[in-house]
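Pasting a structure here, questions to come.
All protein chains but one are shown in place.
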Amino acid sequence: MTASTIETAGHGEAHGAEEPSYLAAKKGLMSWIFTVDHKRIGVMYLASIGLFFLIGGLLALGVRTMLLNPEGVNIFGADNPAQYKDWYNQVFTLHGAIMVFLVIVPSIPASLGNFLLPLQLGAKDVAFPKLNLASFHIYFVGSLFMIYAILSHSLDTGWTFYTPYSTTTSTSVIAATFGAFILGFSSIFTGLNFIVTVHKMRAPGLTWDRLPLLIWGLYATSVIQVLATPVVAITLLLLILERTIGIGIFDPTLGGDPVLYQHFFWFYSHPVVYVMILPAFGVISDMITAHSRKAIFGYKAIAASSVAIAFIGFLVWGHHMFVSGQSPIAATVFSFLTFAVAVPTAIKVFSWVATLYGGSIKFTAPMWYVYAFLFLFTIGGLTGIYLGALSVDVHLHDTYFVVAHFHYVMMGGTFFAFIGAIHHWWPKMFGKMYNETLAKVACFLSFTGFNLTFFSQFIMGAQGMPRRYATYAAEFQAYHVASTIGSYILAAGLFTSLFVMIHSLLKGEKAPQNPWNAVSLEWETTSPPIEHNFHGTPVVTHGPYDFPEIDESQATGHH
Amino acid sequence: MMMTPPLAAFWLPPAASTFASSVDNLFNFITLLNIFFFILIVGAMAYFAVKYKRRSEDQKTSPIRGNHAIEIAWSAIPGVLLLVIFAWGFQGFMHMSVVPEDAEEIRVTGQKWSWAFTYPNGGTSNELVVPVGEPVQLTMSSVDVLHSFYVPAFRAKRDVLPNRYTVLWFQSDEPGEYPVYCTEYCGTSHSEMVATVRVVERDAYEAFMDELGGCPDGESLEACGEVMYTRYACNSCHSNDGAGGVGPTFAGLYGTQRALADGSNVLADETYIANSIVNPADQIAEGFQPVMPGNYGQQLSEEQLNALVAYITSLGGQE
Amino acid sequence: MADAHHDELGAHISPLQTYFAVFGALLVFTVLTYAVSLADLGPFAFPIAMVVAFCKAFLVATFFMHLKYDERFNVVVFVSSLFFVSVFAFFTIIDVTGRGALRPEEGYYVFQEELDAIAAMEAAAAAEEATAAGEEEAEADDDDH
Partner (left out) sequence: MGHAADHAHSGHSPFFQHHFIDMRQQASSAKLGMWLFLAQEVLFFSVLFMAYFIFRTLYPETWLVAHYKLDAALGGLNTVVLLFSSLTMALAVRAAQVNAKKQQVIMLAVTIACAFVFLVVKYFEYMSKIGKGLLPGNLYSYSGDIPGAPELFFTVYFCMTGLHGIHVVAGIIVLFWLLIRAGKGHFNSGYYSPMENVGLYWHLVDLVWIFLFPLLYLVK
């Protein structure tokens, strides 16, 4: 490729071509379970996250199906209405807890982040490979606790574990919260590893303004993981102590304060929303440029806005508590700061759209997902404005409007970006191409189903349908039916995606080194990469989006 | 009052409180802005998709990497609009938060899974009746876990906390009946922790209050008990027809031997029934959880308690 | 690379005197904290104790933890952790202390214990007033004589 200005320096070129890929370098189950190779760890995360997404998704279909009727549909064969409602509460709680703690928080950073971060930095591995493996093992142990909680007495608190309900219910709150506590450390160590790697392991010439925007997204994410996660870890520990020996911090009868739990919880759980979305912003930036052959519009603004979002994201947690009895002064400050975080988010969306201007857009499957992401995330972001406005939030809080909003952001935003990114980097990860047509069909089905599922929830939410309801007033049934039908279409789309992936692994054509002609470092090694990523140390001489098609002769000399 | 604009009529339930119009207007303003920005963004995406679709593999692309003027504009303009929305929302919120001095105060008690409303004269009901055109202050607390009191038609919502009072006020100028929901997840029958708020003329409100003090004159004790059975939401956990629920059914209860959770047996006579209402944790029936609130002793007058016992007794058993 | 003041990795080697001097200062501060707690300083006791604790923390971080000679970014990491703690504290405390702001006399935020404490205090004050009034009366009586 003419534009490849990445040189390899140092040793290793002599035995280059024949070196086996990371997938083939070692054999056997143990070579995976105890690997310190960031690529293998990334793949193991991808598989685990996929598995838990399947479980969480099936639970979501359960929730939707149970809500087809105002009195509920008894799909699990409950003996009486009370049991039916208990089961509904458990199903939606497990859907939420699994999706948040086991799927979305680790999704992009732990799987694609682990795989791509050292490659994009031109490093041989992350700074602490053993710690990286430990993170995965900790994730595994944490997920075992979660599964134990599900299988023993289930869980019915909602994923937020609000006190005092969580300290009095008879379900397995201790196992579940201890699982979440453990998972927190997996998240902290991954974040710590990434920060050190970005600071210390960049290839020569890879200056801060030449980092791919995925790296910026992962970096901002990592800062949040390191600084916010410990707060929820200790909070959940206090919750466990509250349940076991009754320490009283959240117990009103001992003079404690249940609302304090909400502060401690949301100090983590709001920033963690940005842990979920910032890496998605990163992959979108990388994908939209590669498939439109354009340099990103406003690199500095996008990079800076990631860091700004991470920072301001710490200051807005109280917007989850506008009606919780929080003081009006605090509510006002939090509302103001919430709008402050909207500005950098808007900058990003505008910049992505502007990037398309004057490009050469090829509608590959990843680009379909980018378009779906932009459409859905725009809706998700814009509907957030209602919820930031104090008086309107009072009406919408804890209704289906909120449910729809965060699904548009988390599922429509993060997950569509994630699936798109899996397609984009699939050839690099596994050295196989996939069926482009089928991938687009899957994207279309998911997109359509998604909108049907969640847009109807906006309407019923604004009409006053509260969330977490096992039964509901008959006037909302039409919306629920539409939403449920949408969820089936969405599921069909996602299963098609799964089929595309499995088909590619089994029957896919061999992928070239650089199928998209992208110019960031991960495409400068073989597909799949060799065990040590590069032959020698790459040297970077240009930015991550300097595509050969860019017509520099048109440049007017200033931006 | 302002007319409900068509946009709000699609999105929002009918408005029936004085501050609803402020919420609805802001809702509409945001909706219009959102439609504008959504069309702008998605329109540009669609336009670029057609205009800049790749036609040849070596197609040249624009070298534009940014434009300070545009970037400043698209940070500043949304920034200013967001400030306006913030100020508007703040103003509405302050209106909701500051209770007028002369508000009629009604105590609200949330419990799993019913609402109890205590009126200024001491009468308690699980129906909320308020006078039209007057500010009403709800002083709320919970006897167990968190609940949240929500009236969609009033655009009013506030969490109800144990051991602390939270306050919510509203004024409705539209007589009618509106649903009340619990919107803070509180366990098994969270979705059935609903009530009705009835906005009536002052006279009807006072008549309703007077009636609450005890059993209406001329009604039999059993009939009064049946009223209490629904008024205090006993029916949300205990059926009167033998159906299962959170608590034991009342049908066929009287006069039977009850197996208790501690393994002993007890005869379900009047004393047992009355004691189980006032001190529910004393004698837990086998197979049930001790979840019934223990404050009915304070809520029910002696006459009402007797009526309830008479009603449960009338529901059967061997005698 | 290694000289008298730097090791092979280029890190600064502090002289022994520095460590002993810092330890001495820490001991002095500890005694000071203790002394302050014995003296009756009223509302100043708490801020002074905190200032002393921060001085001690500063000494440990700067010299024992080598932040003085360390890469700047490590300082940034540590300071930012303290910054985020203060953000956390600030917002939570404005909420906890501000919940009764609108109409405190109606008790937005009342624990039974607090009510009892207030009632007890009021009763004590009333009793004191009664005795004081009684004494005054007695005094007035004395004057009359």
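Things worth noting here:
The first chain written gets the first letter, and so on, giving A, B and C; residue counts start at 1 in each chain.
Definition applied: a contact is a pair of C-beta atoms (placed from the backbone, for glycine too) under 8 Å apart; a residue touches a chain by one contact, two chains touch by 3 or more.
Treat the numbers as computed from the prediction; the structure is a model and nothing was measured.
Under the touch definition stated at the start, the shown chains contacted by the missing one in the entire complex are A, C. Across the entire complex, the residue among A:214, A:249 or A:452 in touch with the chain not shown is A:249. Residue-wise, the contact with the chain that is not shown comes from A:231, picked out of A:231, A:273, A:382 or A:443.
Residue-level contact of chain A with the missing chain is found at 10, 123-125, 127-129, 131, 188, 191-193, 195-196, 199-201, 204, 226-231, 233-235, 238, 241-242, 245-249, 251, 254-257, 260, 264, 532, 537.
Those residues of chain C that touch the chain absent from the view are 2, 7-11, 13-14, 16, 19-20, 22-23, 26-27, 30, 33-34, 36-37, 41, 45-46, 49-50, 52-53, 56-57, 60-61, 63-65, 70-71, 73-74, 77-78, 80-82, 84-85, 88-89, 92-93, 96-97, 111, 113-114, 117.
Assume only the chains that are shown with their structure count from here on.
Work out the mean CA point of chain A and of chain C, and you get 41 Å between them. The distance from the centre of chain A to the centre of chain B, with each centre set as the mean of the Cα atoms, comes to 33 Å. Rounded to a whole number, the gap between the C-alpha centres of chain B and chain C is 43 angstrom.
Residue positions of chain C touching 2 or more other chains, listed in rising order: 102, 108, 111. Looking at chain A, one finds that residues 252, 259, 325, 328 touch two or more other chains. Residues of chain B touching chain A in their complex: 10-13, 19, 22-23, 26-27, 30, 33-34, 37-38, 41-42, 44-45, 48-49, 52-55, 58-68, 70-71, 74-75, 78-79, 82-83, 85-86, 88-97, 144-146, 148, 150, 152-153, 155-159, 161-164, 166, 179, 181-192, 243-246, 289. Partner chain C is touched in their complex by these residues of chain A: 199, 227, 231, 252, 255, 257, 259-260, 263, 267, 314-315, 317-318, 325-330, 333-334. Taken in their complex, chain C has these residues touching chain A: 73, 80-81, 84, 87-88, 91-92, 94-102, 108, 111, 113.
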